[in-house]
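The other protein chains are all here in position, but one chain of the complex has been omitted.
Order of writing sets the labels: A and B. Residues in every chain begin at 1.
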Amino acid sequence: MKNVLGRDIPEYIEGIGKLEPFQGAWTKLKEGWMNEPPVAIATKAKLPHENKLYKTLEEAIIKTNPVNGMTVSFHHHLREGDDVIVNCISILAKLGIKNMTLASSSLTTAHDGLVPYLQDGTITRIYSSGIREKLGKAISKGVLDIPVIIQSHGGRARAIRTGKIKIDLAIIAAASADCEGNATGTDGKSAFGSIGYSMVDVEYAKQVIVVTDNLVDYPCIPISIPQNYVDYVVKVDSIGDPSKIASGTTRITKSPMDLRIARLAADVIEHSGFFVNNFSFQVGAGGATLAVAKFIREKMIKKNITGSFMLGGITSYCVDMLNENLFKALFDVQSFDAAVSSSLLNNKRHIEVSSTLYANPFNCGCLTNKLDIVVLGVLEIDVDFNVNVITSSEGYITGASGGHSDTASGAKLAVAVCPSFRGRIPIIKKNVNTVVTPGESIDVLVTERGICVNPKNKELETRLRKAGLNIRDIHDLEKEVDGITGVPEKIQFTDKIVGIVEYRDGTIIDVIRQVKE
Amino acid sequence: MVIKQQAQAGTFESSDMLVLVEPVSEGTGRIIELHSPVMIQFGKSIKEEIINVLDEYEIKDVRLICNDKGALSATISARVETAIRRALMIQDGVLPSK
Partner (left out) sequence: MKKHKRRTALYIPGHNPAMVQQGGVYGADMVLLDLEDSVALSEKDAARILVRNMIKAINFYNTEVTVRINHIDTPFGITDLEYIVPVKPEAIRLPKIETKDDVIRVIEMIEKIEKKHGIPSGNIKIHPMIETAIGVQNVFEIAGAHPCIDAITIGGQDLTADMGIVKTKDNAGLDYARKAIVMAAKANRIDALDSVFADVNDDEGLRIETEYAKKIGFTGKAVINPRQIDIIHDVFNPTDEEIRVAIKIVKAFNENIAKGIGVFALDGKMIDAPVVTRAQHVLNLTDIDINEM
């Protein structure tokens, strides 16, 4: 069956079930409630002064009675420095557990070590927002029988709440924790800031282990994950490599191309009509998507504009803007560098939020519903403004859905930024390999060779043209890029589906096929 | 024209192509070894661009080792032409050889 974007979606997949095709960003949401019933929160009882502390992860895992076919969940707040996921999977594999579903909020380059466990049947299903490098390539080459399910951050929260992801065991890495399991990421030698992705896991998981390399005297403050959700606590020597978890202060890029694109994007924002007092803002963590913040900051100071909040993945640049009183608050679901953890710890206007408050569309209004302006990167974008952030131009799974479709849907102005081509590969195409964010959610595309406004935004286009910006038809730009790089040969895929891309409302927006070798 | 000596042109930098030209015995034909991160998408185009320059200089026998880093066609033909001219020893406007 075809979904509303014309992508071919199978009606049923063995191991996953019936699929609902994507019908538009708001089709399900405008009904005003969630059709799927939520599942019950885990119910347990514990007697007072029971010991939760176990000496090793292995002991704690054994205590949880792991079984074949179980679902184990993790967060990815340790980013490239994570030591926990591969370690836990190898423990479970050693215990002879097979057929597991891995439900991580995302997977990074730190998780290439999981490939053997996919090959030998230890892990047979994966839910994740993103998958990279060797792991992504192995999946694209068809190592799993059941397709992986790519979800947005908001979509994952929904999936856990509805029991689509039934977490048997959630293993939460914490930078600090106490013997009862109160835990946080904001303090400790491996501090990583917000632990927002785990908050919904601990509510619904049947069992929860908190693992930390910094066991503190009771109570652990702040209480980001409260003890009443935690079954077991383990102290290990190290949860990961601090230099890769939270590198130094995020610097604004020096790349002339990124700076140029960022400057143009800031000009678009300035003249969009949305750059007014109390605007809310979200930017990326690097490259052009972060550099826009630098130019916006300068414009805010020049024009005496103060914003209301910044949202999302928070870098130290955002923290600086908060401290300069350019914004009233930061809502932090993921912290990107070391300076952010201490701000989260010390500044009450820097607020830790769960993925469900951040982006789950099925509640009385998540934060992305209140967002005015978001700047987003892309791996590919097509002439209908559909965006791919999950597969490379070669067709391999390499990126992440993340908060892309969540923020783009809610923002009044969603600005996609990218160079028009990268190393001879066009980024603006007639059709992207995989759609993650539908074109209806993207308002403007900013490249170094021109700015393209989504045709549905006639008023915005008039405003930007009047401001003298270089507005072009996206079809013309796409043709021009073809002229510069040459038209690439198409990547060949087989019929086997290796991944399905779930939109935030649970419908399927696209599928990922196996790359033909 | 006949390739007289080994020569190279270009760099390993992004958007460039490093071209190494080697003479081969008469009748060997054109051996083109191409390494490129965009082999699937542009391998065919790149080979055509290389062959166009070889045709222009009427080179029948040569070995080319090309290390592409996503160069555009203008760069590919420039690097191949430079390497060929150096290998043919017909470069003009250069420092006098010792």
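Just so it is clear, contacts are C-beta pairs under 8 Å (C-beta built on N, C-alpha and C of every residue); 3 or more make two chains touch, one makes a residue touch a chain.
The structure presented is a predicted model; accordingly, all values stated were derived computationally and were not measured.
Peer 1: Using the touch definition from the top, which of A:Lys63, A:Lys206 or A:Arg260 touches the missing chain?
Peer 2: The missing chain is touched by A:Arg260.
Peer 1: Touching the absent chain: which residues on subunit B qualify?
Peer 2: Touching the chain left out of view, subunit B contributes residues 9-10, 13-16, 71-75, 77-79, 81-82, 85-86, 91-96.
Peer 1: What subunit A residues would touch the chain not displayed?
Peer 2: Against the missing chain, subunit A presents residues 256-257, 259-260, 263, 448-449, 468, 480, 484.
Following the convention adopted for this analysis, only the chains that are shown with their structure count from here on.
Peer 1: Between subunit A and subunit B, what distance separates the C-alpha centroids? Give it in angstrom.
Peer 2: The answer is 44 Å.
Peer 1: Provide the residue numbers of subunit A that touch subunit B in the complex, in ascending order.
Peer 2: Touching subunit B from subunit A are residues 393-394, 422-425, 484-486, 488-489, 491.
Peer 1: With touch defined as at the start, can you tell me which subunit B residues reach subunit A in the complex?
Peer 2: Interface residues on the subunit B side: 14-15, 37-38, 40-45, 69-73.
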